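Note that one protein chain of the assembly has been removed; the remaining protein chains are unaltered in position.
Letters A, B and C mark the chains as written, and numbering starts fresh at 1 in each.
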Amino acid sequence: MHSGGIWGFILRRTLLGLLVLAVVSVLVFAATQALPGDPARAILGRSATPESLAALRAKLHLDQPVLQQYWNWVTGLLHGDLGNSLANQEPVSTYLKPLIINSGFLVLLSGIISIPLAIAIGVWAAVRRDKAFDVGSSLITLLLAALPEFVVGVVLVVLFATVVVQWLPAVTQVPPGGKPWDDLKGMILPVATLVIAVTPYVARIMRASMIEVLESDYVEMARLKGLRENTVILRHALPNALGPTFQVIAINLAYLAGGVIVVEYVFNFPGIGGALVGGVTNRDLPVVQALAMLVATVYVVLNLIADIATILVTPRMRTTL
Amino acid sequence: GSGSSSSSGTTAAAGTPKRGGNFRLAVTGGGAKDIMDGQSIITKPDQARLMTAFETLLVYDTNYILQPHLAEEVTQNKPDQWTIKLKKGIEFSNGKTLTSDDVVYSLQRILNPKLGLFGTSGFASLKPSGIKKLNSTTVQLNLSYADAGIGEQLGQYYNGIVPEGYAAFPAPQHGTGGYILKNFTPGQQSVHTRNPNYWQSGKPYFDQVTITDFADPDAQVNALQAGQADAMTDLPFSNVPVIKGHAGLSVLVSKTGGWLPLCMAIDLTPFTDNRVREAFRLMVDRPQMVQQVLSGYGTVANDLYSPFDPAYNHSLPQRVQDIEKAKSLLKQAGQDGMTVDLHTTNGAAGMVESANVFATQAQAAGVTINVHNDPNYYGDLYLKLAFSVDFWGTRNYLPQVANGSIPGAPYNETHWPPKSGPGSNFLDLYHQALTQVDEQKRIPIIHEMQALEYNYGGYIIPFFNDLVDAYSSKVAGFEPSKGTLNLTSFGNGYTTIWFT
Amino acid sequence: MTVQTTPSIVVEGLRIEVAGTGIDVVDDVNLAINPGEVVGLVGESGSGKTTVGLAMLGHARRGVEIVAGSVCIDGTDVLQLSEAERRPLRGRVVSYVPQDPAAALNPALRIGTQLREVLEAHEFGNNDGDRRDRVAEMMREVALPDDAGYLRRYPHELSGGQQQRVGLAMAFACRPRLIVLDEPTTGLDVTTQAHVLGTVRELAEAHQVAALYVSHDLAVVSTLAQRVAVLYAGRLVEVGDSAELFANAAHPYTRRLVGAIPRLAGSRELVGIPGRAPSPGSRPPGCAFAPRCRFAESACTAALPDLRALDAGHKVRCIRAETVLANPMPFAGEAEAIVPPRGEGILQVEELSAGYRGLTVLHQINLTLAPTECLALVGESGSGKTTLARSIAGLHRERVGRVLLDGTELAELARHRPREARRRLQYIFQNPYGSLNPRRTIDQIVRQPLEVFGIGGKEADQRVDEMLDRVSLSADYAGRYPDQLSGGERQRVAIARALVCQPDVLICDEVTSALDVSVQAAIVELLGALQRDLGLAMLFVTHNLPLVRSIAQRVAVMSDGRIVELGAVDQVLMDPSDDYTRRLLADTPSLEAVQS
Partner (left out) sequence: MSVVSDVAITPEPESVTSTRRSGSVLRDALSLWRTRIGLVLVVVLVAIASFGPYVAPHSPTAFVGPPFSSPSANARLGADYLGQDVLSRFLWGGRGILAMAALATAFGLVFGSLVGLLAAYSRNWLDDVLMRAMDVILAFPQIMLALVAIATVGPKAWLIVLAVGLTTLPRVARVTRGAAQPIVERDFVGAAEALGVPRYRILGRELLPNIMSPLMVELSLRLTYSIGLIAGLAFLGFATSTNGPNWGTMINQNRIAIQTEPWGVVLPVLAIALLTVGTGLVGDGISRAAAGIDRGRPSE
C-alpha cells in the first residue's frame, strides 16, 4: 500500500510536471513570438533581398498561422527535433549539444562540490551551535550569500587570474569538439564562482533544519537513551533534517542553470549562457525556445526528484500521501 | 611595375624566423553568423579566417602602396582594359596549380550579384563577358567603361583568388594561402593547419593557427594576460597602458586610415535638412573625441575618408566645434532642443564610446542623443537607420565610394547622394573620375566630389583611429602598417610572423 | 506497602537555574525512592516537574543548568560524572519515558530499530540474537505484538497508546534501576491510560525498579504511586503516602489541589485555586503559595519555610500546617439544586452524519438541547466529539442531516447562516492557545463579535468591559496580548468572546482539557455560574467523566461516532445501562479509590 502510495504520488507529480511544462511551452512560444524584428532579415542581415527574405520565411514556416507554427514546434520537440538555428542554418540540437554538455558539466561539477559541502557545513554548524565554527561559518555564508555572482566572478578573476596572482586561467576555453573536462584548470574559477553562489544558501537552510531537529524531543530522547553522540547525529538527526533541505537543493541546482548565464559571460565560457544571450539578441527563436524548454524541464525534473527524495526520508509522508 | 613578392619585411630585432607552434588569436565581434568565404566576410573573425587561406593578386604594403602578390604584374594598358599576369608555380592547398581559369572563376564569382559578396560593387565597370583568358597565366579585363580603380579593387583583401568551382564553407576551403581549414564552429573557433606546399619558400612558420571568438574585449585581454592567447585584435585603447606595463606583452599601434563615422541618413528625418547635418557636424569636438574615445590613439579628421589617397583634398578647412552656429542652424531648421536616437554596437573598438562622447558633446547644443547599443545592429537595423555609427578600414577614395557612397553600394549608410539639389551630380562625377586615366586630371574631379560630401554629405568623421592590437612578445614579425586589417593584415596571412 | 531500608535513588539539595541568570527553576529538592517503589511528583504546569525528572539522568534542557545538589543512584552521584561517563548510565541504569510519545519517537526510524539500538548502545546481551529475543520479550511485557512485521512499523503507524508503550518498552529494555515517567499518559484517553498505568505498576514491581512518576493529575497519581511529592513553584511543598496526603493534606496548596479534583460520586461544586502559580523569576519571597493561601499570615511571606517532618514519611513546607490540619478538607457540600430544563429544545440535531474525505466518523446523531440546560458529551478520544461540535457550530464541511435552531434549519457553514443564528450560537475551542489571535489585543479579540454583528461605540466598550469583568479579568488585561496570559486566563478570554454577543446556545469543546486541574476547576466554576445566570443552553464536550458531575444535568456518551447512552447525569454515572459506559467509568482514575 505504501509503495502504491509512492507510485501514485510519483505519477501525480510527473503529470503535474508535464502540465507545467505544457504551459511553459505556450509561454515560451508566445514570448519568442513577441520578440521584435524579423528573424528572416536577422539571418540574411546585410545580404537580404526581398526574394531571399520571402523564400527564407517560407522555409522557416514564418508565413504560417501562429497556432500552426506552435503545433509544428511542439510536435517537433516531442520528436526531439528542435528545428534549425536561424543564425547558422544548422540544427539547434547539433548547435546546442556541445554547449549543453559544457554548461551541464559546469553545473554538475558545481553541484557535486557545493551540495555535500553545504550539507557538511550546515550540519557541523548546527552541531557546534554558537561555537566558533557556527558563528564563523554562519557569518561567512551570510556575506557570500548576499554577493551577486558576477561580483564574485570579477573578484575571483582579479585575485587569481590577472592582478594579484596569475595561477589560474581567467577565461575558460573549450575548443569545439573538445570537452570541458580536458581543461579542468580552466574550470576552477567558474566552478568556484557557482559554488560560492550556491553553497551558503543551502548551508544556512541545512543548519536551520538541523537545529530544529536537534531541538526535537526524539533527539533529546536518543541522548537520554544513552546513544553515542555520532549515532544521535548521523542516525537520528541527519535523516530528519535532510528532508526539508531537498527542495532547497533542487531549487538551487535549478538556479545554477540560470546562474551560469552571468558566470559564463564573465569567463567567456562556451555554454548555454552565451547561446541564450546570443539567441535572444539574434532573434534566434528556435535556440531561445529550446534553451527555455531545457531549463524549465531541468527545473521540473529536479523538483520531482526532490519530492521523491523527501518522501523517501520521511516515512510519515508515504502513508499520508 | 613589378615588386618583391614579400609585401612586408621582418624586423631585424626578431632575428631569423623559426618554424612551429600553434598561434592562438583572440578576436571579438564574432557570433553564430560567422562564415568562411575567400571573397566575403561578415564579422571580424571572418577577416582573420579569410586571411589564413586566401590571397589576392595584389596587396597593399605597410605604407599602403600596392604590390604584386599572386600576380607577377597587373597593368592598365588602356583606360578600359587591364591585363593580369600570374606568377608561375603557385599551388592551392589541395595541390592544384593556380591558372587563369581560377582567376576568371574568382572574378566571375565576385560579379555574381546573388552571392551578395563584398567586392561586387567595386567592379561595376566589369561585366562577366569582359573577363578573357589569354593563356594559362594571363587574363584580360575588358571594361564596359574606363575605370582606373580596378587595380585597387584587386588589392582588397576580400577579393581573394579562389580555385575554380569554389564555394563558401561548409564546402572545403582551399586557397593559395598558408593554411588549410581543419575545423570551424561559427561563433566559437576555427583551427587551421600549415599548408605544406605553400608557394613562398620556408613559409608559413606556424604548424597551426587557432582563431577563437571572444564575447568581449575584457575576456580577450584576460586571455592574453593569462597566456591563453598569443595575440588579440582591437585592444581597447584604455588598456594600452596595462598591456604596455605587462612584461611579455607588446602593443602594435598602426596609424591607419580607419574611421568610425557617425552616419546621418540624408533622406530620413531629421537629417533631410542639411542645416541639421551641418549643425551636427559643428557640435563635434574632434580633438576631444580623439582624446576620450581613442585615448589619443588617432588623428583628427575632417569629415572625409581615405587620408592616404594622393587625391585627398587637404585644401578643405578643418572643421572645429562651433556650438553657437550649431544652435542657430538648428533654430533655423526649427529643430532646437531636438532629441535623436543614435544606434551603435560593439562592432569595432570605439563605436560605442564615440556615440556616448558625441551624446555628451551634443548636450552643449541642447540636443538630446539617446544612444542605443544594439547587438543585433548589423542584423536588423543596419542601413535603415537615420543616425548610426559604423566602422571602416583604410581605403582609397574611389574604392571607398564604390563601397559606401553611391546608389547600389553595399554599405551606403548615409543614403548618399541626394536625388536633387547640391550633390545630386555626385554619381556623374564618380564615373568621370573612374574613366579619367590621367591622374592629374582625375584629382580635381575627386576634390569636387569630396567637397560635396564635406558640405552636404551624411558622414561625421571625427578622426582616423589607429589600429591597436596586442600580442605576446613570443611572437615576432609584426610591424605597424597603414593597412585595413588588424595585426598587420593578420601577419599577412600568418606567413610573416613566428614564435621566437 | 513495603518501605525498603536502602533507597536505590537519593536526591539532595537539587537546584536548577535558568542558564546564566541566577533565576532558580527548581530548588532544594530532596527525594528518596526505594526499589520497586513508585513515587508520584505532582505539580501544576511550570512547577518544574520535567526539569526535576530530567535531572535524575543528569540532564538539563537547553537554557537551564543544574547548579547544585546530588542525584545518587546506588551510591554514584550522577551529577559528579562527566557527560561521557553519564552516557552509559542513561537508558541502562536510569531511563526516561517522555511526556509526548509521538514526539519522542524518531519518525524516520522503525520502532524495532529504535528498541534494538538501546540494547546495542549498552552492549546488553551478547549477540544480536539475544537482543532480538529481549526486544520481543519487552514487546510482550508492554502487551504489544512482537512479530517482525510489527517491529518494522514506523511510529506514525501506531496509536498514541501504542507509541507510549513502545516508549515504556524502551525504558525498561535494559532493566534499569530507576525509571522516570514524565506524564506518560497525558493525551491518552482513559482506557489506554488505564492500560499504560497497569503496565508501569507491574513492571516496576516485577523488576524491582524504582519509578518517579511525574504528573499534574492527582487522580492518576493516586491510582499508581505509594508516595507522592507535591511540587509548587520549583519547591517540594509536601511529601507523604498518597492515601495520607489525599485524606488530610497538611499544605494548603495540596488541599486546594485535592479540592479541585472532580469526583465521580456526589455531585459538588468544584473550587479552583484563585490566582496563578508564579513562574521562575517572579516568585515571591517566603512561601511562594502565600499570595493564594487563605491561611497565609505575615510570617509566611517573611522567610521561606523549610520542609519539616510532621510524622514518619510525611513532610510539609508550611509553618501553619497544624492550623491547616485542624480545618476539614475542603470538600464543598451539595451544589444548589440544578435548574430543571424548561421549554422544548432550542437546539436540535437530527440524523447528523459527518466524515472526513468520505470516511464517515459520525453516524446519525440525534440530540436535543433544552434552553438553560447543560448537556455533557463524553467519550474517549477519537469518538467524534469535536466533529459533532464543529458540525453544529458550522465549521465542518462534510455533513448530512439537520441542525435546527429554534426549529429553523441551519446551513452547513456558519458563513452561510443568518447573522442572528450566528450570534445566538457560539463556540468555544478546546485549546485556548490556538483560538486567540496572537497578534490582537484581548480587547480587540473580545470586541470582534460585536464588530461583526454591527455593535460599536459606547455600547461595545461597555459590553467588553462588562464581559471581561464577568470572567474576572481586570480591566488592565484589555491591552494585553494572548501570549502575556496564562492558559486559564486565555480560556476566560475565549469565554468572554463567546458570551459578549449574548448568545442563547454555547458549545464548549473540551475547554478545560488543556488546563491544569486547579485552573480547570476555576473555569468549570465560572462556566457553570454563567450558564445559570445567563440562562444559557450549553453543550459541554469533555473526555473527563468526573467533570460532568460538576456542570451538567444530562450526559450523552459517545463511542465510535455513535451516542451509546443519553440520560440524567446521576443515572448514567451511578448505574450505566451501556457497558461501554461502564468500562469507561471503571477505567477512570479517581480519588475515591485511594480514600475509601
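For this structure, a couple of remarks:
Convention: contacts are C-beta pairs under 8 Å (C-beta built on N, C-alpha and C of every residue); 3 or more make two chains touch, one makes a residue touch a chain.
If you're wondering where the values come from, they're calculated on a predicted model, not measured in any experiment.
Touch, as defined at the top, links the missing chain to these shown chains in the whole complex: A, B, C. Listed residues B:K87, B:H372 or B:K474: the one in touch with the omitted chain is B:H372.
When the whole complex is considered, the residue among C:C293, C:I319 or C:A393 that touches the unshown chain is C:A393.
Of the candidate positions B:G30, B:P45 or B:P236, contact with the unshown chain belongs to B:P236. From the set A:L86, A:A237 or A:V288, the residue in touch with the chain omitted from the display is A:V288, counting the whole complex. The omitted chain makes contact with just one of the residues C:R440, C:R532, C:R562 or C:R583: C:R440. If you put the hidden chain back, the residue from A:L11, A:L27, A:A120 or A:L184 that touches it is A:L27. Not every partner is drawn; the one left out touches chain B at residues 217-218, 221, 236-239, 241-242, 245, 288, 291-293, 295-296, 344, 352-353, 355-357, 359-360, 363, 370-373, 375.
Annotation for chain A: contacts to the undisplayed chain at residues 16, 19-21, 23-24, 27, 31-32, 34-36, 130, 139, 142-143, 145-151, 154-155, 158, 162-163, 208, 211, 215, 251, 254-255, 257-259, 261-262, 265, 276-277, 280-281, 288, 291-292, 295-296, 299-300, 303. For chain C, the list of residues touching the undisplayed chain reads 18-21, 23, 45-46, 62-63, 99-100, 183, 186-187, 276, 279-282, 390, 393-395, 413-415, 417, 419, 422, 426-427, 429-431, 433-440, 448-449, 452, 481-483, 485-487, 497, 513-516.
Keep in mind that, in the parts below, only the chains that are shown with their structure count from here on.
Contacts between chains trace an open chain of neighbours here, each touching only the next in line.
Chain B and chain C have centres, each the mean of its CA atoms, that are 92 Å apart. Rounded to a whole number, the gap between the C-alpha centres of chain A and chain C is 52 angstrom. Taking each chain's centre as the mean of its C-alpha atoms, chain A lies 43 Å from chain B. In chain B, no residue touches two or more other chains.
Listing the residues of chain A that touch chain B in their complex gives 37-38, 41-43, 45-47, 49, 85, 87-88, 95, 98, 157, 161-162, 166, 168-171, 173, 175-177, 265-268, 270, 274, 278, 281-284. Across the complex, chain C meets chain A through its residues 54, 57, 59, 61-62, 87-92, 95-96, 98-100, 103-109, 117-118, 121-122, 154, 156-157, 170. Remark: chain B residues 31-34, 42, 115-116, 183-189, 191, 210, 212, 214-216, 219, 222-223, 225-226, 228, 375-376, 378-380, 382-383, 410-411 touch chain A in the complex.
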